[in-house]
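Take a look at the following structure, please.
What you see is the complex with one protein chain gone and the rest in place.
We call the chains A, B and C, going by the order they appear; numbering starts again at 1 in every chain.
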Amino acid sequence: MRREHEVSPVARHPRLAEVDQPGFFLREFPLQTVLRDDGTADPAEVPLADADLVMLYRWMVLNRALDERMITLQRQGRIGFYIGSIGEEATIFGTAAGVETRDWIFPCYREHGAALLRGLPLVTYLCDLFGNARDVMKGRQMPCHEAWRPGRFASISSPIATQIPHAVGAAWAARLKGDDMVALAYFGDGATSAHDFHTGLNFAALRKIPVIFACRNNGWAISVPRERQTAAETLAQKALAYGMHGERVDGNDLLAVLNATRRARARAAAGEGPTLLECVTYRLEGHSTSDDPRAYRPADLVETWKRKDPLLRMRRFLLRRGALDEAADAKLRDEVREELQRALREAEAFPPKPPLETLFEDVYAEPLRQQREQLRELEAAVAADPRVGNPRHAGT
Amino acid sequence: MRREHEVSPVARHPRLAEVDQPGFFLREFPLQTVLRDDGTADPAEVPLADADLVMLYRWMVLNRALDERMITLQRQGRIGFYIGSIGEEATIFGTAAGVETRDWIFPCYREHGAALLRGLPLVTYLCDLFGNARDVMKGRQMPCHEAWRPGRFASISSPIATQIPHAVGAAWAARLKGDDMVALAYFGDGATSAHDFHTGLNFAALRKIPVIFACRNNGWAISVPRERQTAAETLAQKALAYGMHGERVDGNDLLAVLNATRRARARAAAGEGPTLLECVTYRLEGHSTSDDPRAYRPADLVETWKRKDPLLRMRRFLLRRGALDEAADAKLRDEVREELQRALREAEAFPPKPPLETLFEDVYAEPLRQQREQLRELEAAVAADPRVGNPRHAGT
Amino acid sequence: MPTMNVIQAVNDALRVAMRQDPDVVVLGEDVGRFGGVFRATQGLYDEFGADRVIDTPLAEGGIVGTAVGMALYGLRPVSEIQFADFIFPAFDQIVNEVAKYRYRSGGQYACPLVIRAPYGGGIRGGHYHSQSPEAHFIHTAGLKVVVPSNPHDAKGLLLASIRDPDPVIFFEPKRVYRAAKGEVPEGDYVEPLGKARVTRPGTQATVIAWGAMWHEADQAAREAAAEGLDCEVIDLRSLQPLDLDALVQSVSRTGRAIVVHEAPRTCGFGAELSALLQERCFLHLEAPVRRVTGFDTPFPYTLENEYLPRAPRILQAIREVVSY
Partner (left out) sequence: MPTMNVIQAVNDALRVAMRQDPDVVVLGEDVGRFGGVFRATQGLYDEFGADRVIDTPLAEGGIVGTAVGMALYGLRPVSEIQFADFIFPAFDQIVNEVAKYRYRSGGQYACPLVIRAPYGGGIRGGHYHSQSPEAHFIHTAGLKVVVPSNPHDAKGLLLASIRDPDPVIFFEPKRVYRAAKGEVPEGDYVEPLGKARVTRPGTQATVIAWGAMWHEADQAAREAAAEGLDCEVIDLRSLQPLDLDALVQSVSRTGRAIVVHEAPRTCGFGAELSALLQERCFLHLEAPVRRVTGFDTPFPYTLENEYLPRAPRILQAIREVVSY
């Protein structure tokens, strides 16, 4: 079996002509790349002005620093859990920057970077991780399950792939309302095996719903390598099952991802239907802070991919282009570190728990009788025995 | 949109060379045919001796007569429901005859023909339809939800596509046990949209499980035409999503279906993995006796397909070949009618209801306390008031 | 007032809702040009077009999952599940997504949608065209669950459900889709969710039912009356929110309660009602709360009339409970 995560990306091929007759297929899913190893790129494929390129690079740096810091915080017991995106930043920021800000994002759980790009304040995000009194989600979900309505960033749930049909429905609704909105759905390689992947893509392709299905193929679903997820040689080719357009792009190449996303958006907005965009990247760390990947994957495999780090790649490009110099890069990194430190101090200052009544709010628009009664019941229990709710003083 | 059920089958093409490089595709899904319109066929593609061909033709005739008779019985109120396979006989008998009798069949709900071919006695089948005291299923399921263990014919449930992963599991188990068994799973075009289609095919392709996925593409899922089920131009191409072999065959051509099934079986048994076999056929009648297709499909469309009737096609071939003459055909039809009539008389003679205690058997291997208690409760209720269980004497 | 049956009332409610609010769309298998296998959406495709009356592929998870996205974006989708038995492929979307979306987002998003499904037995449907899965959804906080028994309530409750800010699972009693007829107001009106209806006042026992089984309960109460047993009958209509006050008030008075439902007994909604009544009316109860229900087996075919908790079995329970 060809292990795509072991070999270097296939060189880009000229597009073969399509034989467009019923029953016949000629399609190609070459890995599309813009950023060359030597730090150069075809100028025609550089989609943004230098300032914007640096801005996106800065986001990637911040996201990396954030993930690293949060993994440390989790080890220190200051947050309960963390799931980062180290190694996948180009995929995340390339797609998020490739759509319009009016477009809705239906995240998986590694795309907090997209929420930050959309204006989720860092302090707010950190409060979500703490699940503290200022958590927008009112301490109801695990860390990394944020929602951010002002940024049209939908709510994250743990079940894999459920957000995919949601993206389809939202984009469908927008089209009915006459809005120019393209939904961006994120999911992993593992998610392509899930029920909702099949349903979502089929519904969308059938009705030409304006959605971009951004598959972060990071090579792993916890311990299961991409090659044990499906016998298909590429994930992009799954588009063929739905009569949908599919593309395969180097997910560690910010510009390639951004360009492909823009093309997919244009196609969707023009009524030409959705795109399955396979972004081939790599999960450099464990699945989450609960995971230790040494139990299932050889370290040397990771080393290969560390050399393809999307941040290094973008940095090399910016330096060579002269959009950035070493001093500016160092300054940018200092700023980012400082910004994080400040936000962390601010977030940790809030009370650790949301008030008791929040437990019963938002189950329904208005609490029903049982939520009202149960709040009173819990309040009485807490009043009668302060150990209620305090893990250190009861039970196992 | 290309409406495959409106146009005549595409002529068969020479197989194009496959470009077997990662990311590149060149596949063809031409509609494979053996029986020509003039009643001839390439002798090299005729897979059976004349007697066997006539035998299969007889099965198709019997199946047709059975379906017609049962639809009448339903109209007369003698059975509660019926779902037939009129127009799809070549698909059903071609696949069922194309596998070995040791292979397991995982039916949808139109393949009673396959069960009969496997030895399900006609009387037994009719008792199942009546749900009477001799129903092997003990009157528990609607008509056309038979199971027939001696023929390795699995149990039918109404939920669409659930049998697909079952077929995969059984074939997987057989391989583990070292048995040469290939599972044959039946389902319709509508089922390709269902969750379990996706899961079943993905699991099977990944592990090269010996399964034949026989899709009866009869053009409709109740009122929804094939073209509104998926934007894929063919259903066979859905195989590509799973890295699986797919073929597309004229489902009204008994020999083409049989040949394709045999090839798929050989491939599966040789460890080369499963096949998605799209059989393009047509549902000439309503979805079931509960349905009136005039509400959603133009009559002229059906007329086109009536001319492609798989029985007529096979008959023309057998006559031209000299394997059958008009007299033999008439005799065969008489025999079939007589056989049906006899079986019907016999089946209708059994008591209409299974005994009360069967209601509580087989929920578990042994009834639990609640089934035992509830049987006593029901027996007492019936004893106290004979109207219990009698629909004409109580309630609305 | 025109006379309608339940299916016509449902159809009328959908039409009224769609005329009044362009954000209301319906989606499901066969709901489009065909008008649904029970004809609940008949005529809607012609009036409102393919954009708002959407035939979907055969995938309940998609019918609900897509509706979630529509609801988030501001539509009011009404999903049809062809039979309640086929709601399970959508179960994950319903319990893990629909029910929790508002809560988990801290109230930033809401997911107001309706999932309609014909439910219940008595139409010779066997295992897979007869189930009554309401308990699963009542157990799932975040969902409302409504089951009308007659055309008037079907229309008024469906209109209320479509406009409700919360997701509603709306089970329609297909056994009486055509049999239950009655006067139905023209145009717009709602029946509020969470209000039971005392359909027959009585003093000696309270019979609680909903949907198709209300008709059996009513029949049994009428037969009991002929025997001199005076029962109160309550049509629950909305199972979540539950009109617990109405139940407590009635049972505190009668001291005896019988709950009727088609679903299997164990862990059915009857268990919850029994537990609640026992918690709230303990000192008033003269007899155990009695459950007359479907049995703990899959739904059968030939013996479905034995299986269903029809009037004769309810009547026997009334006699026993009153003489406890």
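Just so we're on the same page, contacts are C-beta pairs under 8 Å (C-beta built on N, C-alpha and C of every residue); 3 or more make two chains touch, one makes a residue touch a chain.
All values derive from a computational prediction rather than experimental measurement.
The chain not shown here makes contact, within the complete complex, with A, B, C.
Only one residue from B:E45, B:D362 or B:E377 touches the chain missing from this view: B:D362. When the whole complex is considered, the residue among A:R64, A:R140, A:H245 or A:R315 that touches the unshown chain is A:R140.
Considering the whole complex, the residue from B:I83, B:A171, B:A268 or B:L284 that touches the absent chain is B:A171.
Contact with the undisplayed chain is limited, among B:L56, B:L126 or B:L206, to B:L206.
The missing chain lies against chain A, touching residues 80-81, 131-132, 135, 139-142, 145, 157-160, 190-191, 193-195, 221-224, 228-230, 290-291, 295-296, 352-354, 356, 358-360, 363, 368, 370-371, 374, 378, 381-382, 384-385, 387-391, 393-396. Listed for chain B, the residues touching the missing chain in the whole complex are 104, 106, 135-138, 140-141, 145, 147-149, 154-155, 157, 159, 162, 164-174, 176-177, 183, 195-196, 198-200, 202-203, 206, 361-365, 368-369. Of the residues in chain C, those that touch the hidden partner chain are 85, 88-89, 91-92, 95-96, 99-100, 103-104, 127-128, 135-136, 138-142, 240, 263-264, 266-272, 274-275, 278-279, 282, 285, 287-291, 295-298.
Assume only the chains that are shown with their structure count from here on.
Comparing the CA-atom centres of all chains against that of chain A, the greatest distance is found for B.
Annotation: 35 Å between the Cα-based centres of chain B and chain C.
Look at where the CA atoms of chain A average out and do the same for chain B: the two points lie 43 Å apart.
Across the assembly, chain C contributes 57, 59, 61-62, 89 as residues in contact with two or more other chains.
Residue positions of chain A touching 2 or more other chains, listed in rising order: 195, 198-199, 202, 206.
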